[in-house]
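Report on the following structure.
Excluded from the complex is one protein chain; the other protein chains are retained at their positions.
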Amino acid sequence: MRLERFRKKSPWILHYNAGSCNGCDIEILACLAPRYDVERLGILNRGNPKQADILLVTGPVTHRSRDRLVELYTQMAEPKVVVAVGSCTCSGGIFRHMYHVGDGVDQFIPVDSYVAGCAARPEQIIEGVARALEILEHKSHEIERPFQLRGPLYCSGEQTIRRQMAAKVSDETN
Amino acid sequence: MIKQLHIPLGSQHAALLEPLRLDFSTENERIVSVRSDMGYVHRGVEHACMNRFDFKKVPFVVARVCGLCAITHSTAAVLATEQIVECMVSERAQWLRMLALEFDRIHSHMLCLAHVAESSGYEALFMHTMMERERVMEAQEILSGNRVQFDYATLGGVTRDMDSQCAQALLAKVGALKSVLSGLRDRFEANWSTQMRFKGVGAITLEEAYRLGTVGPIARAAGVRTDIRIESSHLPYRALGFEPIVALEGDLYARNRLRLEEIAQSIELIERILEGLPEGAHLSKVRGRPKGEAMARIEAPRGELFYYVRGNGGAIFERLRIRTPTYANLKAFEAIFLGQEYSSIPAILASLDPCMSCTAK
Partner (left out) sequence: MRRTEITPDRLLGEVRAFYDPTRWRFLTVNATDTGAELLIDWIFVPIGRDEEPVILSSCVAYQAPLPSLAALIPASALGEAEMCDLLGVAFEGAKPGLFLEPDAPRAPLLKTPRERDDD
């Protein structure tokens, strides 16, 4: 029995709002509710990064939420996929170049699937997640790193300590 | 023996829809102090509206402050701006704005109720409420063309007119919602288990509600007769014969009941609006540029929303200030949490219906 086959059958979601307007977040909630019901695809929303396979991010990544986002990302076990939900998440959207945001999630962490729209419709979100699942199938256990804010990654014996990767804002990113 | 515990909640948590950090200190199970950090969502919308976007785009930009109450933000911005530019808004446009506002209130209240149900462990009730809520989302789509960010209110009126076919479809949607609402009320109010869970939890007294300047459903559930629909005359709510609903207990149960009653009231208002919708143009021309200053207040689903705009004759505002309902209620949140059991916190937090994107702008 291979784990890869079954991972796709029950992908768990971690949802993080990195400064979005809530519009996409309530649509994600609508996806979990009976009308769109992603539970039929085995998708459950669990607020635990250790158990999650898919990171659903909304929002252009505000300054205060950036290291939380990176930390959540690094805490997720490989293989993992990131879905950027909403226009502002993909590129900054209407918030682009505002003084307290960092234009889009892909400035910070690698994104696998982009869902455009302000706000993204539930159908689009489901499609984006389905696309991400196809990518998840072909991913290996190689550790993926965030682009910014990373400190060193420690390996002690069997264990990989990722916490430091999101430890501080490094000087060259300012 | 008293054991002191320090429990942080957030910024990412399964019970939270949006980033908010609450640091609780507890003695055994009881909360003794709380500190909140609500700046996670600060993007700088006010700054962008004062520097990058001209005044005609501002209603669409401020809609992105908050997706839950987007229409209230754009309506408030529009009502404030229209006082300082040359513009005649037709009666019909004002009524259509009220219509969109009431739909928004229903969907927001239902989301809050669903969230309360989920946070207190009633998964089926959450699913049930969300299922019924889809009717409102569809109605909003019929009215404006989008489910969430619909940019309906614009300077001079609204972006889309409504024909009789659309009105019929909307009436059918709210009619269907009306018929299922009593079942929903039964589950929230008359159910033995939910009564045990909600009664007496997370209460705020009338004196505290006054002292801490609470607004919206939290204040009304505690007995404060405050509703901007009667306190301001920007929108013709008086023509609809509107009267605010007030409860007394101020606890979680009262807030749930108040929200359910307000949903019923909003349905009634929608029916009256669709019945008596005046004829006229839905959009009129806007001339000139904003000069002078104005403020507008409207009743958002969470309470009083305040906009202040100031123009100096240029295309870009000199100052735009947003004060949102959750912002006014934050002090009350802390007062409500004190003395509660930690296990009730997610449910209480959901029933307070915080909107952090609003608060941090």
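Chains here go by letter, A and B, matching the order in which they are written, and residues are numbered from 1 within each.
Everything that follows uses one rule, which is that a residue touches a chain if its C-beta (ideal position, glycine included) is under 8 Å from a C-beta of that chain, and two chains touch if they have at least 3 such contacts.
Since this is a predicted model, take the numbers as computed values, not measurements.
Only one of B:E189, B:E268, B:E293 or B:E341 touches the absent chain when the whole complex is considered: B:E293.
When you scan B:R30, B:K291 or B:R323 for touch with the missing chain, the hit is B:R323. Set against the missing chain, the residues B:R35, B:R52 or B:R211 yield one that touches it, B:R211. Contacts to the hidden chain, counted on chain B, fall at residues 39, 42, 44, 46-47, 50, 210-213, 215, 224-227, 230-233, 293-295, 297, 304, 306, 308, 310, 318-319, 321, 323, 327-328, 330-331, 360-361.
With the whole complex as reference, residues 63-64, 99-100, 169, 174 of chain A touch the missing chain.
The rule we apply is simple: only the chains that are shown with their structure count from here on.
Inter-chain centre distance (chain A to chain B, centres taken as mean C-alpha positions): 28 Å. Those residues of chain A that touch chain B in the complex are listed here as 16-27, 29-30, 32-35, 45-48, 59-60, 62-65, 68, 72, 88, 93-95, 97-101, 118-119, 121.
Those residues of chain B lying in contact with chain A across their complex are 11-15, 17-19, 39-45, 47-48, 52, 60-61, 63-68, 70, 111, 114, 126-127, 130-131, 133-134, 137, 146-149, 355, 357.
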